[in-house]
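What follows is an incomplete set of chains from the complex, kept in their original frame.
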Amino acid sequence: MINVAVVGCGYWGPNLIRNFSNTPGARLSAICDLDTAKLAKFSLQYKDVFLTADYLDLLKRPDVDAVAIATPVSSHYKLARLALEAGKHVLVEKPITSNVAHAEELVLLAESKKLVLMVDHTFAYTPAVQKIKDLIDAGELGNLLYYDSVRINLGLFQTDVNVLWDLAVHDLAIMDFALGQEPVSVSATGHAHLAGQHEDIAYLTCFFKSNLIAHLHLNWLSPVKIRRTIIGGDKQMVVYDDLEPSEKLKIYDRGANLHDIGEENAIRQKIDYRMGDMHAPHIAPGEALKCNSAHFIDCIVNNRTPLTDGQSGLRVVRILEAATESMRRRGEPVTISRL
Amino acid sequence: MINVAVVGCGYWGPNLIRNFSNTPGARLSAICDLDTAKLAKFSLQYKDVFLTADYLDLLKRPDVDAVAIATPVSSHYKLARLALEAGKHVLVEKPITSNVAHAEELVLLAESKKLVLMVDHTFAYTPAVQKIKDLIDAGELGNLLYYDSVRINLGLFQTDVNVLWDLAVHDLAIMDFALGQEPVSVSATGHAHLAGQHEDIAYLTCFFKSNLIAHLHLNWLSPVKIRRTIIGGDKQMVVYDDLEPSEKLKIYDRGANLHDIGEENAIRQKIDYRMGDMHAPHIAPGEALKCNSAHFIDCIVNNRTPLTDGQSGLRVVRILEAATESMRRRGEPVTISRL
């Protein structure tokens, strides 16, 4: 039985609390938040759970094997580092840290301590995204041509980060999980419309070594909500609409191919279009978070590397940092750093 | 009565032929195409119309006051120049030319000859785009925040131009007509997936002096067809979906505003969201091309400047040229040249 402490009772923390109190092999042993009023609300329902506002105190407890961190991004690094140093396994909300240097440090620390460091890239655990990965891995899409995502709505402005760190992180996590390729450079543009605030609209292009190009459109100021990704391959193409209640994935047997045609002495190229059928596999509904917590426990118990480990969190933060830099320079391409 | 000759009987030419044969104040006097087989098809229906494969011959005719050019882009400059030099008014398909220098020359030539030079930015003459311009001019949207357009489908690959010159030209023409602002620089990215072909997917950001940012997404390789533009203002926002049969424009009373709140000694800013009603004005169907040809004749007869004159065509080509340059440099920002 793995004893898990949840740190942070804000927007996301209560989901973690509910899930770890239900995950086989896990025991919710403690909840931590600086705000004791928030803590108090859990005292009735979770009577045997230790509640505390003192994080260092929490880390000293022998009945805490792992901590799940759901606090503001700026505190992720410090809290995760202390936990790892105290010998605790760590699950941390995305993005893993607010800069590359901190993410690299956490990854190295977890490796040296042989502890599980997992980042909560939630979408990687949804049935729709897992189906996309399966399609790509099985070669159903052929060679990837483009990944195009729109993630916009009239939304919660974040005051501590720009719209890339808030919304693009979801797409970058999906790409990291599903595409099997890493971008080599990025170009980003955007604008901050409210004085003194971060960018509320951003466009991010990722370049790859292959023929693949990826583009993300993020916007906190859209009158309509859109969550739609198109993945083009040279065999098939997928449209993933996360707002569709039942047909989230549509797979199209469509595309265009070059075709050499001999013509007298010369060779000329002709483009053939393929307009085939569409197929929408039934995606069983399922709570991503549930798989997520079970996977974290499984990695601890069986000494496995999480699908979304610290390295994955680091790769995503590298792109976000480069994109923010490119956005400041109005689209100038920025190379993604490597260790 | 203005005598009009149509040059080019390919994809678009027949529309011009049909329209000018019906436009009050105009007389279709001649049709010109290098391919005499194409010409022959019009001989039955337009018996009094002069048909020729010889453009220079056409320009000598006294019963040709104006020419409407619907040939491949690369020939626009030469054909338009010859016509202007021969003292003919000119209507030319978009884009006006394939480079800035040529467009500038045509503009100067038309001015010096006091001839009408109009570019066929068709969308500017549609009821939907005219309604958008009215909304912006009347201040209904407030200060413009962003213009975001998606124009994608599995489409006719062009062999002579990239996807920007084929598709972005529509959006740039709409922006030139409706926004009342010109971009100062651009950043573009894209990719050519078929060996030896032009870019088939492109993303273009336009930066303005104001708070406005514009972004266009063009793609010849999308399994689904989308023609959707979102225009965000700080008062209202418009979603323009050109594929909607009846509700092409939806106007949303939505947005976010900064709001200063005094708090003890400090001033703190709070973001207020506005989630108001949506309104879809009825857009009467109407053929843009019809207005277009009537407007051309009106400008000739009454010595007026077309809404989409040579200057407008030139401004669009300036952006296309800069964007193509930026795309080659992977998003590096490129300043828009000015005379």
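Lettered A and B in written order, each chain numbered from 1.
Everything that follows uses one rule, which is that a contact is a pair of C-beta atoms (placed from the backbone, for glycine too) under 8 Å apart; a residue touches a chain by one contact, two chains touch by 3 or more.
None of these values were measured; they are calculated from a predicted model.
Undergrad: Given 2 placed copies of the single sequence, give me the total number of copies for the whole complex.
TA: For the whole complex in this structure, the answer is 4 copies.
Everything that follows uses one rule, which is that only the chains that are shown with their structure count from here on.
Undergrad: Using only Cα atoms, superpose chain A on chain B and state the rotation angle in degrees, rounded to the nearest 5.
TA: To map chain A onto chain B, rotate by about 180 degrees.
Undergrad: For chain A and chain B, what's the span in angstrom between their mean Cα positions?
TA: 39
Undergrad: So in the complex, which bits of chain B are touching chain A?
TA: Contacts found on chain B: 145-146, 148, 150, 154, 157, 185, 187, 189-191, 193-197, 200-201, 203, 205, 207, 211, 213, 215, 217, 219-224, 230, 232, 234, 237, 239, 252, 254-258, 269, 271, 273, 275, 278, 326, 329-333.
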